[in-house]
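Excluded from the complex is one protein chain; the other protein chains are retained at their positions.
Residue numbering begins at 1 within each chain, and the chains themselves are lettered A, B, C and D in the order written.
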Amino acid sequence: MTDVVLSLQNVTAGYGQTHILRSLSLRIERSERVAVIGRNGAGKTTMLSTVMGLTRLHGGKIGLGGDDISHLAPHQRSMRGLGLVPQTRDIFPSLTVEENLTAVIRGNASLDEAYALFPRLKERRRNGGTQLSGGEQQMLAIARTLMTEPSIVMLDEPLEGLAPVICEQLMSAFEQLAADGRRTVILVEQRASAALAFATRAIVITNGSIVYDGSTDALKQQPELLERHIGVAQT
Amino acid sequence: MQGLEVRSLRKAFGGLTVAEGIDFDLPPGARKALIGPNGAGKTTFANLVTGKLTPSGGTIRFDGADLGALGEAARVKRGIAKTFQITTLFRTLTVRENIRLPILERLGRGGRLFGRAACNAAVEDEIEMLLDQLALISLADKPVHSLAYGQQRLVELALTLALKPRVIILDEPAAGVPSSESHLIVQAIERLPGDLAVLIIEHDMDLVFRVAHSIVVLVNGRILTEGTPDEISRDPRVRQLYLGGAHD
Amino acid sequence: MPLLLNIAVDGIAYGMILFMISVGLSVTMGLMRVINLAHGAFALIGGALAHAFTLKAGLGYLAAVPLAIVLVVLMALACERLLFRRIYRLGELQQVLATIGLTFMVIAVVSRLLGSSLLAIPLPGILQQSIDLGFRVLPLHRLLVILLGVAVITALYLAIERSRFGARLRAAVDNRNIASALGINTDATYAATFCLGAGLAALGGILGAELLPIDAYYPLRYMVLFLIVVSVGGLGSISGSFAAAIALGILETASRYLITDVGTIVFFAIVMALLAVRPAGLLGKA
Amino acid sequence: DTIKVGVIAEFSGPFAMYGKQYREAIEAYVAKHGKQAGDHTIEFIYKDVGGSNPDVAKTLAQELLIREEVDYLAGFTFTPNALAVAPLIDQSETPTVIFNAATSSINKGSPYFLRSSYTLWQVTAPLADWAYDQGLKTVVTAVSDYGPGIDAEKAFKAAFEKKGGKVIDAIRMPVATTDFTPFIQRVRGQSPNAVFAFLPGGPPTFGFTKTYNENGLAAAGIRFLGTAETEESNLQALGDAAIGLTTAFHYSAAHGSNLAREFNETLRDRFSGAIANWASVGAYDGTHLIYEMAKAAGSDGPKALEAVKALKWESPRGPLEMDPETRTVRQNVYIRDVERDKDSGLLVNREKGVIATVGDLGWSQ
Partner (left out) sequence: MSTQDLALPRSRLRSARFPLLPEAAILALAVSAYYVFPYDLALITRFLVMMLFVLSLDLVLGYAGIATLGHAALYGTGAYAAGLFAVHVSGNPVIGLAVGAAAGGLLAFVSGLLLMRAHGLTLLMLSIAVTLICQEIANKARDLTGGADGLRGIRMEPLIGLFKFDFVGRTGYWYALAVLCLCYALLKIVTSSPLGLSIRGIKDSAARMVAIGSPVYWRLVTVYTIGGAIAGVAGALAAQVTQLVSLEVYAFNLSAEALIMLILGGAGRLHGAIVGVVIFMTVHHVAAAVDPFNWLFIIGALILGIVFFVPAGILGLPKALTDLVRRNHDARP
């Protein structure tokens, strides 16, 4: 018996009347490191926001640790341990950096953790949320989600806009989080190289469907597959 | 010297200084990149050049003329344009209409009261060309708000290219664009007229190394160093502050 | 000198009444960012209930007023669940329309039930008296409004601008989806804040009734007045509304004392100038 | 045959009270005198203008005249509404009875206007005379800064100063005033014998009288003089603050005649909660005029006008007489004080004096 923490069963979802995800099924186990890759507009963001409850579910079921959460509101899902770092960052503009963190903080999380991960944020903590630089906003978005102590962290292109050295630090921080079994990490990333270096399992989405689900290493061995689905050959 | 000349530029937000003594040249035909840690002041620098922010000190000249007194729109008319780090588009208009706007504006027709906006063959041809370049044809008649983020990034670039500027500042043009499509951006940049000055701000080093002939490193509002991609990637200070272990 | 003193005393007293009648709007519109033109409707319901309780049911003022406010809060809760929950998500213009529509319906119901003439809320004997300030008299009722106004602003400042609830509310207003994804129960936060706004509207309507008497058309008649206070104060800032109310109270009073003839024009010209210089209002966040 | 009367009034909006009162008064009249006027059956058609909306008033008049083919028009609370129909009634020769609008010059707009209410000069000038005779020698006027208010100010000042009194200050209060304290303080500072006030009904009157009271003007010996401020439909809402206010007006619901009592009773019997005030009596007497015109001339406008131009009759407000020149009724003006009635516990305008038959003193201004 494996320890499935998140499962999607025939999930169909989209905006308004259009379906973006088509009957998508997926099971993710505890402390897995999963990379989700796919072309622009493939539906990666839509998948994460459907899991979080932000996109309308047209059909199918979403399970979290054995419970059906398909009909729960986003904040209830968050309370059960789901955490999302949105692609568009969505810093709360009328809150300062520190308020962005304290407004959502719960459990044993502390500001110090966030500031240890991103010292830059500490320097800027009295700034308004939108007075930050692009990269600082990205840091804040990540730190903010960590303040909710999620057991499953879903990161939507978290490396975007971050300096390479920070990316490295971040990835190793996430590796640690997953390694000690506290977190399951789902990473959506455009830079296939970075994503595949981090993850143990890869999922490739094309046109709202999963076309590859397996180990990262196997995918790395098959450049023609990568070429076909995301149009880039690993070099 | 012609082109963009920045001398001892300074900017402070309250007590926080984000630009200090910046001297910077961008002659016609230059392909420069501006890199640096998060919060170093890169976007701020771009905003000072485009006139979105007013400097606390120093001068910015373009082709010998001081830009100090000019507003944002006036600088665009002189030929200085930038893309937005955080996508800023006309969300309810279609992709085509989005691109039509800057072209009309560039031709000085934007304020015309008579004649249909969509009926000028030359303008429409130009739109078609841009759409084609950025592989946006199939999305041309969709309202922009229904596009995926990465697609919006391409439209973002298209809007600025449509202005046919003489100096173009690209603020993280590839952010959110998958590596599979970043070649579109590289190609678009390569296809720009040779006398156009390009300044690219980007954290994707692959892209930077492919496009830039010279790289300026900004740290804490000051220029740390400037050099060819080779020199920069070997510079130990840059590696420690910015690049980290990759890009050996 | 007595003139200046008069202006100060009357200006502050009037400003405090302005604050009390518009603070509820400052909560719903300023903090929640709903263009809530139905603010006056809740004030009207509060006033109409207080009127009915005191004059028709014979309750005392001190019993009738809290009862009326509680009823308004309950009504607001129902209204929030049924209507406003959907109104928040609409565009600004649709919000204008929906809340005006609601206001129309409230007006129609009140004028059907209670007629379109003034709905008096008689004050208890003590509050009808005046106290002697030495150089002039001041109605006791205004003193009460001043004290309550100070209490309200202090409580709100602590509860909203300085507390975690306030931060969560502002986060929810900035981006509901994301706030919710981060574990903030936005529905409950909104409902609580909305009810607070409606309760304050009722309180302000009743207390302000000595100057702005309640009648069925109250919400439309004074809509502009409420809007002026909130916009001059700046959206999102309760202390801004407070400052604006006092400033406007003094400004209007001064113009009445000093330049009666062109007072209105000068008053609005100054409001315009102020908004031109500070488009986000006195203390507004841009 | 049937004679149709179009009534243009407010049945919705903040002034819906007026329409309701006109209608009740008309129905009370019909209840007493029947639907027949001579050989004719009178039929009323009501149209809602919703307030001071001249373009709507004109549209409604057009509709009434063309489609409904009415023979008489009536109603009109606001001056612009009446003025807007002047060209129409001229062309169609339709006698039009104004139930309320009180600007003297309306009747100059068309010879077909008749007014069953009053004019501002008619009640204000007698008040000034009376005040002087009471020994009030100095007065401050405080009026709302709009047409009627300024008319009232002029009328009071002219009459009062002619007598030898002195208006020591004339305050014009902006229409949008909500806090009257500054004006009341200004009055107080000048210690006149009395303050003459003119305010539109509803909130301003409420605010002004409250403030007058709270700031102790009465105690300081400054009397309140007014006209319509204490009218019956808002009187109870003013509360104790109204007690002791003195006004001069042509109608009080507490008028002592049998006709007045009967009028009150009819109204109260037919409509629960109905309050008789000057608008009701204006409509009641206006209906009488229409009946008399119909009786005498059917639908012949000019002839009808001729028939009533010097009509005299007894109304619930006292004796009335049409003035052929001004086409406004000549009537008694009463000086009243507000008191709490011992029997009913309600506030009433108790008549203290009469100034006999006054015509429209504003006509020649």
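Convention: contacts are C-beta pairs under 8 Å (C-beta built on N, C-alpha and C of every residue); 3 or more make two chains touch, one makes a residue touch a chain.
The structure displayed is predicted, hence computed values, not measured ones.
J.: Using the touch definition from the top, which of C:Thr28, C:Ser130 or C:Ser231 touches the missing chain?
T.: C:Ser231
J.: Which residue, B:Leu89, B:Ile185 or B:Val208, contacts the hidden chain when the whole complex is considered?
T.: Checking the options B:Leu89, B:Ile185 or B:Val208, the one contacting the hidden chain is B:Leu89.
J.: So which bits of chain D touch the chain we can't see?
T.: Residues touching the hidden chain, for chain D, are 11-13, 16, 19, 47-48, 50-56, 58-59, 62-63, 66-67, 79-80, 83-84, 86-88, 91-92, 103, 105, 109, 145-148, 150, 174-176.
J.: Could I get the residues of chain B that touch the absent chain, sorted low to high?
T.: On the side of chain B, residues 50, 52, 72-74, 76-77, 81-82, 84, 88-94, 97, 100-102, 104-106, 109-118, 141, 143, 145-146, 159, 162-163 touch the unshown chain.
J.: Since one chain isn't shown, list which residues of chain C touch it in the complete complex.
T.: Counting over the whole complex, chain C touches the hidden chain at residues 29, 83, 86-87, 89-94, 96-98, 100-105, 107-109, 111-112, 220, 223-224, 227-228, 230-232, 235, 262, 264-265, 268-269, 271-272, 275-276, 279-281.
By our rule, only the chains that are shown with their structure count from here on.
J.: Work out which chains are contact partners of both chain A and chain C.
T.: A chain counts here if it touches both chain A and chain C, and no chain qualifies.
J.: Which chain has its C-alpha centroid at the greatest distance from the C-alpha centroid of chain A?
T.: The chain farthest from chain A, judged by C-alpha centres, is D.
J.: Average the C-alpha coordinates of each chain, average all protein C-alpha coordinates together, and give the chain whose average is closest to the overall one.
T.: Chain nearest the centroid of all protein C-alpha atoms: C.
J.: Please tell me the distance, in whole Å, between the geometric centres of chain B and chain C computed from their C-alpha atoms.
T.: Inter-chain centre distance comes to 47 Å.
J.: Please compute the C-alpha centroid of chain A, do the same for chain B, then give the distance between them in whole Å.
T.: Their C-alpha centroids are separated by 29 Å.
J.: If you average the CA atoms of chain A and of chain D, how far apart do the two points sit, in angstrom?
T.: 75
J.: Considering chain A alone, which of its residues make contact with at least two other chains?
T.: none
J.: Name the shape of the chain contact graph, picking from line, ring, star, complete and other.
T.: Drawn as a graph, the chains make an open path, so a line.
J.: Which residues of chain B touch chain A in the complex?
T.: Against chain A, the touching part of chain B is residues 13, 36-40, 42-44, 85-86, 146-151, 172, 175-181, 203-205, 240-247.
J.: Quick check on the complex: what are the chain A residues that touch chain C?
T.: 52-54, 73-75, 77-79, 83-84, 86, 90, 92-95, 99-100, 102-104, 106, 144-145, 148
J.: Using the touch definition from the top, list the residues of chain C that touch chain A in their complex.
T.: 164, 167-168, 170-171, 173-175, 177-187, 236, 285
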